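Sharing a structure here in structure tokens format.
Only one protein chain is missing; all other protein chains are in place.
Letters A, B and C mark the chains as written, and numbering starts fresh at 1 in each.
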Amino acid sequence: MGVMRLGYVHAKVTDLEEAKAHYGGTLGMRLVHEEDGRVYYKAWDEYDHHSVVLEAGGVGLTKLGYKVARSEDLEDFERRAQAFGCTTERMSKGDNLAVGDGVRIFLPSEHVLELYADIEVTGTETGTVNPDPFPAHLVGVGVPRIDHALLTCEDVGLLERFFTECLDFGVAERAVTELGENGKTIGTWMFCTNTPHDIAFIEGANGKLHHFAYYLNDWNDILHAGDLFSMNDVSVDIGPTRHGITRGTTIYFFDPAGNRNEVFSGGYITYPDFPTITWTADQLGKGIFYIDRELNDRFTTVVT
Amino acid sequence: MGVMRLGYVHAKVTDLEEAKAHYGGTLGMRLVHEEDGRVYYKAWDEYDHHSVVLEAGGVGLTKLGYKVARSEDLEDFERRAQAFGCTTERMSKGDNLAVGDGVRIFLPSEHVLELYADIEVTGTETGTVNPDPFPAHLVGVGVPRIDHALLTCEDVGLLERFFTECLDFGVAERAVTELGENGKTIGTWMFCTNTPHDIAFIEGANGKLHHFAYYLNDWNDILHAGDLFSMNDVSVDIGPTRHGITRGTTIYFFDPAGNRNEVFSGGYITYPDFPTITWTADQLGKGIFYIDRELNDRFTTVVT
Amino acid sequence: MGVMRLGYVHAKVTDLEEAKAHYGGTLGMRLVHEEDGRVYYKAWDEYDHHSVVLEAGGVGLTKLGYKVARSEDLEDFERRAQAFGCTTERMSKGDNLAVGDGVRIFLPSEHVLELYADIEVTGTETGTVNPDPFPAHLVGVGVPRIDHALLTCEDVGLLERFFTECLDFGVAERAVTELGENGKTIGTWMFCTNTPHDIAFIEGANGKLHHFAYYLNDWNDILHAGDLFSMNDVSVDIGPTRHGITRGTTIYFFDPAGNRNEVFSGGYITYPDFPTITWTADQLGKGIFYIDRELNDRFTTVVT
Partner (left out) sequence: MGVMRLGYVHAKVTDLEEAKAHYGGTLGMRLVHEEDGRVYYKAWDEYDHHSVVLEAGGVGLTKLGYKVARSEDLEDFERRAQAFGCTTERMSKGDNLAVGDGVRIFLPSEHVLELYADIEVTGTETGTVNPDPFPAHLVGVGVPRIDHALLTCEDVGLLERFFTECLDFGVAERAVTELGENGKTIGTWMFCTNTPHDIAFIEGANGKLHHFAYYLNDWNDILHAGDLFSMNDVSVDIGPTRHGITRGTTIYFFDPAGNRNEVFSGGYITYPDFPTITWTADQLGKGIFYIDRELNDRFTTVVT
């Protein structure tokens, strides 16, 4: 069973009220708790207590939490991470609101990864008895769930090794400078579910967040999100368009603090035996933005 | 009844074979005739003989043809155009392949407009008895029909007057430098059907083509077109995105000669009593590209 | 210019409060006036004062109003209707709330048709200056506008003649018992706009309403409407599916009184020279419901 999913994103924002207007009002996440300069949000189709934590002060990623299927696996993951050379520490129930014991891993990319098996389960908004397919009254975009995060790091190949060797992730796609032995990995999209990516890394500064993403149902919902972004003066980075990598459709946009978000839909299904796809650097424009085939500067330079 | 629709676009292309690959192979129009360095195309849902004529040599617009409902109206349109100050001339059956008698008007914008009531009717590909909603075997994008053209001219207000006063078009939307008496019209979107625009003008050099457009069924077809543009190495200008003006969804792209095309879908319904919408210059980015709210340079500078 | 569009549907409902929950709550029309057992609704993208009038008591159609472009044409339509053999009467400003003078025609089908050129214009919800493509906060389905009505009558051919000869409608599609001279017209879909139908008749009892329809943007909105119908316990007749006739996508459903409504999207564009499509009786199942190709009994027997 292993790692099940991206469970939470803990990020910093410069202004909590602006962030609340964005994550609550525009994206339509539900505020589930507010305390000590932190706000906790969940999306309507998530059953765990929360999936996004925003903390006043600065910008960028504090940490990511991935939920594992069984608490008895935590020790194994801890051991493998240590063997890989990572510093780890135990986290106790209560260190994170509503989250149980776990393991905190300091990645070679200087990101913090928390693994845990227990978090308070509060249910989705449609419930578990004769549910409707969605709640009748959603706010704004009405995002159903978070999906993945893309981080930057100096040594992408190293991070790919960490996630595959220590956490049993598969590699859906890989961007390389060239095919063959001399090729260097400059991007990797890895999965622990059957989706194209649960975490991804591209080459850049250590410790930085490129974006975290929400899943939307389809291409029409992507357009609807874009329309609402315009109505709500959300800064749009690029899109709507299609990614070559993952085949997904997308809009990149920024929260008021400057953290990049994504609404994402589509993408193929992966399995443990999925044959990894390779993108060569000369086709990377097409890989990232399939339709116009041009990487804008912001994509590679703006991170938080 | 008056003017019914944009009937044909006659454009110049630098290389006829490349143009055929684009209009026939990628867009999926059907080649209906080829003669003397000209190719004639129609789209599958059009019943007239052709809707696009491409002529080898150069780039840009040769002329536009608008079909009127009754041949007896041609004289009236001719008179009104002359009274407006336009030079006109009669065109005879056979001047244009498969097209009957008509009136040629030299617009104040230095574009050539042909009005005609008769053209050989060859039928749509689905026919008129128990038809399927679309042909089972389409090529490429499989565009069903042409929709409108956007031209540039020095005096947009003048052209708006011509089309409303001489040809009974309505004005769906207008872009102005500012609201009120001092506002100057810098863009106008006019209709003779119930769509948002059958012809449009924005400020620029006289005699130039900004783009001509194909109608697609919906936003999903816009994405599919974009995917095929990438597969076929079509140069994409911008999109997929939404226009604020017309509410339509769109991709702008270029034919191999550099003429801008558009695939367009959606948009509201207009009627003769439609209250004209006004866009102010400060919101024009949003008016043209609703989601990212930024006019790129190409939009205003690249014309043919 | 002639007749511009279906302007209003005036129908009877057994229970006004239930009707308000349906037309206001589920469909999301805006209540603009309530007086003397009548409620007046408009949809968000309509600029006239109202488009649906519901009257307590019974079920079925009271009358349809079609707006004409110029008041000076009313007399001509009146004369032609009289020459066709119809009884007509003048209606005065105020006979219908917010509606000006007009002509009332008693159709050979025993339906009442009102023609008028003036109605108070109150504007759409997005306005005419730098408008958004839709209002941010819609209720329920959020229908943008009414689209057409389908009525039943004993002599479909006669009604087709009336609308084409007296009101200049075109015939988009026609259902016949068989091709050729012996074929009898059993259905006709007619247009005064560029849509596939502004009014339609199928064979049945005189004076009855088969359905009136709302336009939705696309097939995704049709699904969304269907989902909301389920959530709101709306009785669904059939759909979502595609019509062969008009190519549109559809759900038929019933208001609480039993009047059939439709949400409709898509369909081709018509022009005055549109070549009429013919459906033969043996293919009528496919014509009405293209995908499953089966007419259910309700379609032909349930009218109000």
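We adopt the following convention: a residue touches a chain if its C-beta (ideal position, glycine included) is under 8 Å from a C-beta of that chain, and two chains touch if they have at least 3 such contacts.
Everything numeric in this text was worked out from a predicted model, so none of it was measured.
Summary of contacts with the chain left out: across A:T88, A:S109 or A:T195, the touching residue is A:T195. The missing chain, though absent from the display, is touched by one residue of A:G187, A:G239 or A:G287; that residue is A:G287. Only one of the listed residues, B:A43, B:L209 or B:L228, touches the absent chain: B:L228.
Listed here are the chain A residues that touch the chain not shown: 1, 4-5, 45, 47, 67, 69, 121, 123-124, 128-133, 144-145, 168, 179, 193-195, 215, 217-219, 242, 244, 247, 266, 268-269, 271-280, 283, 286-287, 290. Panel shows chain C; residues 219-220, 223, 226-227, 229-230, 236, 238-242, 244, 249, 251, 286, 290-293 of it touch the chain omitted from the view.
Although one chain is not drawn, its touching partners on chain B can still be listed: residues 132-134, 136, 218, 220, 227-228, 230-231.
Throughout what follows, only the chains that are shown with their structure count from here on.
For this pair, chain A with chain B, the centres built from the Cα atoms lie 43 Å apart. Of all residues in chain A, those touching 2 or more other chains are 220, 227, 230, listed in ascending order.
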